[in-house]
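Moving on, here comes chain A:
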Amino acid sequence: GGQVRGTGGTPKPSTSGSAAPTENTGTFVYAPNLGVVTDWDPATAYSNELVAMSNIYEGLTRYDARTQKPEPRLATKWTSSPDGKEWTFTLREGVKFHTGAPMDAAAAKKSIERTIKMKGGPAYIWSAVETIEAPDPTTLKFTLKYPTPLDVAASAGYAAYIYDVDGVDKDGKKDGGTGPYTIEDFQKGKETELTLKAFDGYWGGWKPEQYKKVAFRVTPQLTTAWQLLQRGEVNFVPRLNPQLFAQAGSTTGVQTSERPSFQNLLMLFNTESGPLKTAEVRQALQLAIDYEGLLGALKGAGSKSSGLVPEGLLGHHPGLAPVHDQAKAQELLAQVGYGPDHAELKLKLTYAQGDDDQKLLVTLLTAALKNLNVSLEAKPMAWEAQWDQGKKKGQDIFVMYWYPDYADAYSWFVNVFKSAEKPHFNLSYLKDAEIDKAIDALPALTATDKDMALQSYGKLQRTILQERFAAAVPYVQTYQRALSAQVKGYIDNPAYPNVVFFHDLSI
Partner candidate 1 sequence: MIEVRDLRVRYGGRSVAHVPELDVAAGECVAVVGESGSGKSTTLMALLGLTENAEVTGQVRVCGVDVLRAGPRELRAIRGARAALVMQSPQAALSPTTRLGTLMRRALKLHGVTADPAEAVEAVMLDRAILRRYPHEISGGQAQRFAIALAVALGAEVILADEPTSALDVTVQAEVIGVLGRLRAERGLALLLVSHDLALVSAVADRVLVMRAGEVVESGPCARVLSEPSHPYTRELLEATP
Partner candidate 2 sequence: MTILAARDLVLGYGRRPVVHGVTLELTEGGTGLIGESGSGKTTLARAFLGLLKPLGGQVVYAGRDLRQADRRAFRRDVQPVFQGESLDPRMRIGASVAEALPRGARDRVGALLEQVGLDPELAARRPHELSGGQRQRVVIARALAVEPRLLVLDEPTSALDVTVQARILDLLAGLAADRLLITHNLAVVERLCRTSHVLFAGRVVESGETADLLRAPAHPYTKALRDAVPTLGGPPPEPGRSAPAAESGCPFRLRCPLAVPACEELPEPRVLAGRPRPRTVACHRAEDLLGGATAP
Partner candidate 3 sequence: MAGYLARRLGQALLVVAGVITLTFVIMRLVPGDPAVAFAGPKASEAELAAARARFGLDDPIPVQLWNYVRDLVTGDWGTSLHTRRPVVEDLALVFPASLELVGAALVLAVAAGVPIGVLAARFKRRLPDVGVRVGSMLAVSVPVFWLALALQTVFASNLGWFPVAGEYDGELDTTSPLTLWTNITVVDALITGNWPILTSTLHHLVLPALVVAAYPAGVIAQLTRAALIEESGQDHTRLERALGFSESRILTRFALRAALNPVLSLIALVFAYSMVNAFLVEAVFNWPGLGRYAADAIRSLDTPAIAGVTLLVAIVYVLANLAVDLLQGVVDPRARAG
């Protein structure tokens, strides 16, 4: 398959009012910078394929970042018991899998049970589930081991899909989803790696102006992607650099969308060994970061953080923004014998190789710290190597992104700041029983008492950032998308990074 240049690229202004909407014969071309699909199994897929699969498969719910709540998808409504351990979902009627089989509670149960059994990376979203029952075709009942907000978990971008277990095909020839699109052609390694076509029996129906075809054209270089977008050869570029994005904003035929994401950059300080064992040094580091300058250099690719939880998630508190105070930092360092008039402080930092934004942070931080007589040895590393070294406590500052697999702030705390015998992602090596206890209580609170949960999140963040100084949050990433101007209905949903829900679009 392929896109038809000219029809897909040239906007056909939809004459408003009386005339019947034009039939959309174009192909929507998405330009990812990496291969699209590596794993076609909806149970185990845990990578870039999310972008395509979210349009082929659907979960019970879909998270809406504006309302901060899961919205109905395959489930039309759901209830939970007061203790948050029993969840009952009512399924949508008349939904068919692409295989032709009907989607009912039994099928849903089968698919979730298969996902759990496959033990793929993302299957943990169901880890609270004890049993699943399907008392009637439209009722799906979960009994949990411990309370958890299952409606949010069920909105996850991975492993939450309801699919026909007989439709799974690891070669991507067919699929067992219920979503608006189904696979037309998949050729690994080709430039246009994947094309999707409309599934005629989609429960949500089809309007003439919607896109019936979608293609993924792999474009590693973002300048290339930008040029293709300008020439109308592609319709959507998930990421541009700030300069090109600014240019896109003033280019006719191109529209842009900008939205803070659920992904923030973390600088985890080694609280257990090395010079950062001293709390004052950690605090000084927090203060030494020129947050505004960094955001200025990012030119809109990031927004100021406030605490660990990005805006749009339960747990976000507006008052936790970090401050830049070079003088205070110097003072704090002086207290413990470092700084311009004292001994030189040498720090080791590791960050992701090939990430421009992290590199920017490193460049600015190195220069800023030099003025404080702190020499920062920053090493870009492949993730595997960086992580390996991190687990062995081989650095003073570990820089990484964090984002939740489903829209729940719990992810930051349980993974990054809960103590563990052997460090996994808690690379600030924080060990604090009190914090652990507060973290463990979070899911139940979220499932039962959202206000209490919000308070608890606030307290935890203050403890971790402002008392223990275990980490710094330089910024929250902002998604900057560029798309053809004639496309209507695009809304960036940060809960599903880089995903375009093509069915929502029209010309």
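Just so we're on the same page, contacts are C-beta pairs under 8 Å (C-beta built on N, C-alpha and C of every residue); 3 or more make two chains touch, one makes a residue touch a chain; residues count from 1.
Selection criteria: all candidates are chains of the complex that A comes from, given by their letters.
Computed from a prediction, not measured in an experiment: that's the story for all the values here.
Going through 1, 2 or 3, you find that the chain touching chain A in this complex is 3.
Within the complex, the chain A residues that touch candidate 3 are 1-5, 29, 34-35, 38-39, 46-47, 119, 121, 124, 188-192, 215, 217-221, 223-224, 227-228, 230-231, 233, 354, 382-389, 405, 415, 422, 424-425.
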